[in-house]
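Chains shown are a subset, placed as in the full complex.
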Amino acid sequence: MDYTFQFGELLPYSDLIARGVLSTVILAIVTTVLGCLLGTLGAAARAGKQTFLSRAVGVYVELIRNTPFIVQLFFIFFGLPTIGIKLTAGEAGLLAMVINLAAYSTEIIRAGIESIPKGQLEAARTLGLSRTQTFTRVVLPPALEKIYPALTSQCIIVMLGSAVLSQISVEELTFAANFIQSRNFLSFEVYMVITVIYLLLAILMRQGFKLIHYFMFPNLRARS
Amino acid sequence: MSLVSINNVHKYYGSNHVLKGINLEIGAGEVVSIIGRSGSGKSTLLRCINGLEAYSEGGVVVDQMEVVYDDRQIRKLSKSVGMVFQSFNLFPHLTVGQNIMLAPKLVRKLPESEAKVIAQEVLAKVGLAEKIDSYPAELSGGQQQRVAIARSLAMNPKVLLCDEITSALDPELVGEVLKVLEDLAAEGMTLILVTHEMNFARDVGDRVIFMHQGLVWEEGDSKTVLANPQTPELSKFINAVL
Amino acid sequence: NQLDEITKRGMLVVAVPQDFPPFGSVGSDLQPVGYDVDTAAYLAESLGVKLELVPVTSANRIPYLQTRKVDLVISSMGKNPERERVIDFSRAYAPFFLGVFGSSDAAVASAADLAGKTVGVTRGSVEDLELSKLAPEDAVIRRFEDNSTTISAYLSGQVELIATGNLVAAKIAEKGNSRGLKSKFIIKNSPCYVGTHKGDTELLTKVNELIVAGLTSGKLDELSMKWFNAELPAELKL
Amino acid sequence: MSVFSDWDILRNLLLAARWTVVLSLIAFAGGATVGLLLTMMQVSGRTLLVRFTRLYIELFQGTPLLMQLFLVFFGLSLMGLEVSAWFAAALALTLFSSAYLTEIWRGCIESIPRGQWEASRCLGLSYFEIMRHIILPQALKVAIAPTVGFSVQIVKGTALASIIGFVELTKAGTMLNNATFEPFKVFGMVALLYFLLCYPLSVASRKLERKLNVAR
């Protein structure tokens, strides 16, 4: 190998990288919050009786889960304007990420809801709790607790998926990588560094989720 | 007038005829034990009394309320009928106190402070006052079941239904739960228990109901019935269990 | 050396654009066609070897060359000092005027007018580098991965203006899209060069020879007529 | 410049979809082979092997597939290895899918109750015999549904190979969009084709899962 690495050449771009990290982090946070929220609503619709709504949510989930993220992104960014819906690159990217996470979290949370023993529901009913009260007070918290690891992983997967947003000019972390690469041609160095940053972000995100878990589920804390 | 009145109740699961015309009158303060083989319809009967299951025919009246399988009605009923399950069904994410206070706050609309007082009262009654801030997972099975009883009591029911509430417990923990039931019976609570604890049925219960193939096969004063079974089915059952 | 290597394997591997008409685009069978493609064919033919085309984007064509995935880049590539540090350039083989283009109602006549406007450009292209220097602070430059995305972004209305080559713009306008595409101002005259791996001197010399031969023989003029509807400008032939 | 009819678009997309399928199959085969190896390493209980697998999984699940593609594609070349878009895509997808498959399979093996191990040990079976006769046959059955489910992720993952210039369904889509400027139609068709590839797999996975749950 006759190649000398020139990681130092990246220093002038540290600003750009920092900005990329910031947008990736913001995208990840907003997506996580909105996606999980929508996912909960979707799961609630799916777990109830077969209605038009629950079926519509089902179709949405299948559509999203069975097509690649990048195609969804292109469709939103390039396709929707032809029918009069114009979103900026940032909006399009965020929208794509949110509908993606929402679809996956709908399925994950639904699985959690279905794993709650019927006895819990019956106990709540015999105590006189209404349907909504039963769902929010008795079913949802332990359901979330059960699927928390799966949800964490999915949120991280979607965060990593944001790398693709660079394709439509969203200035996130991969955009920074590609930009620097297009200026100094040090592709390997750049991608190496950015990959490590993604790894750190993923680890950080997992830790963050653990921290939230700690406060959200005090019963588990008590047990350990 | 009787507190629980069951009138020719039939129940089908698909084509499976599970209850084949049950008639029962249970007065306030009675302690009734329901015994019988697995699949004889004991749980189904209990679930028809509190509206968890819709019966197919006949009628059930509890505390002058017609029991129908309908959310609104079950809510109303929940103030008169408590139920304790074999598998406790405590809410794992809530502390003992929160488990107990949940329904009084949401259904009886009591303020936190009053609910708390009630929780302390009922916990004291089952001998677990000091566990109010523990989580269910930190308790033994017997303690969990006692909390489940306390949770039902917090709604101040007129009748408590218990479906094999000691079957999931280690033998040495059974006693502490039965003790609580005994105390409740002594205080005059109406109890309807599905149970395999023959000694308890005999010593504490007033009446025994032996179910067989969806029918009340034999019933009467508990000491008499258990000592002198009239049907071969009950004799056989008693021999198998004891 | 690389020239011997090419002769030995009997194959010239060339990076060409496929999203940059008229230099390189795809026919209905998705095979690349265009001026660059024909130029590559001419070089291969003159060297007496077969031709393999590798479709690239502006962003990845130099890495392709650096990592020797291709022998030559013939991809409407302009020259600048940054690039000259990492690869070598032949003499120019095609004209190229970089400009900013937009629909007729966009009031832009100079770089200064770009203030507050959104301009799409292909990341890492010469127009990107030049525009980045010229454009005022508050102009929004949207950088896309490749020319096709840049063009799509303009056509779907995601950007108001794009910076690209005059010939390319003409080709897009030809498509009869409702937005039209008028020249606003010229950024730079940036003719196209063939790129070689740094230090492949023999290959570079040979390529230069063949380009000169093509210019004198009229071969390249012929291609220019075919793809640009005009002869090559005189200064290119000097 | 040529004019594309709707049929031309569809025809080209269908032709390109072949490569999506081929690449998916290669990635799955590669991912399954490497994944099997890693799973064995992980359940072996040897600290060093377990640590290595954990690191491997952390690495490939913690970084974007896109970056893995870039690094393989440009990185290996720098080390003097000839890397085609084909090879790069296949390798990156193999690394990516093996990491996930390892996790899935380890979960399946661990889902077999401890009692099965203990009963086997009391009968005198060796570690290898227990694996071979007791654990793997049961775990295999559990693993089928999630594995088929994950294959959807592989098919979708191949879409990213378009970014390093591999002409599969997505790349053909962008090329056609560029040639026709009908993004709604082109990407709509692309999405539809992916859906037709993936949906049967999703349904199969769900059916299998239900069947196995009933069987137990």
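Chains here go by letter, A, B, C and D, matching the order in which they are written, and residues are numbered from 1 within each.
Convention: a contact is a pair of C-beta atoms (placed from the backbone, for glycine too) under 8 Å apart; a residue touches a chain by one contact, two chains touch by 3 or more.
Only a predicted model underlies this, so the values are computations on that prediction, with no experimental measurement involved.
You only see one copy of each chain, but the structure file as a whole lists A x1, B x2, C x1, D x1.
The criterion applied here is as follows: only the chains that are shown with their structure count from here on.
Common neighbours of chain C and chain D under the contact rule above are A. Interface comparison, A-B versus A-D: the pair with the greater number of contacting C-beta pairs is A-D.
At the far end from chain A, in terms of centres built from Cα atoms, lies B.
Relative to the centroid of all protein Cα atoms, the closest per-chain Cα centroid is that of A.
Separating the CA-averaged centres of chain B and chain C is a span of 83 Å.
Between the Cα centres of chain A and chain D there is a gap of 20 Å.
Residue positions 74, 78, 163, 174, 177, 183 of chain D are each in touch with at least two other chains.
Among the residues of chain A, those touching two or more other chains are numbered 78-79, 81-82, 167, 187.
Per the contact rule defined earlier, chains pair up in contact as A-B, A-C, A-D, C-D. Residues 58-59, 62-63, 66, 82-83, 86, 120, 123-124, 128-129, 142-145, 149, 152-153, 156-158 of chain C are the ones that touch chain A when the two sit in their complex.
By the touch rule above, chain A contacts chain C in their complex via residues 77-79, 81-82, 86, 88-89, 166-169, 175, 178-179, 181-185, 187. Contact residues of chain D toward chain C in the complex are 1-4, 8, 12, 15-16, 74, 77-78, 82-84, 163-165, 167, 172, 174-179, 181, 183.
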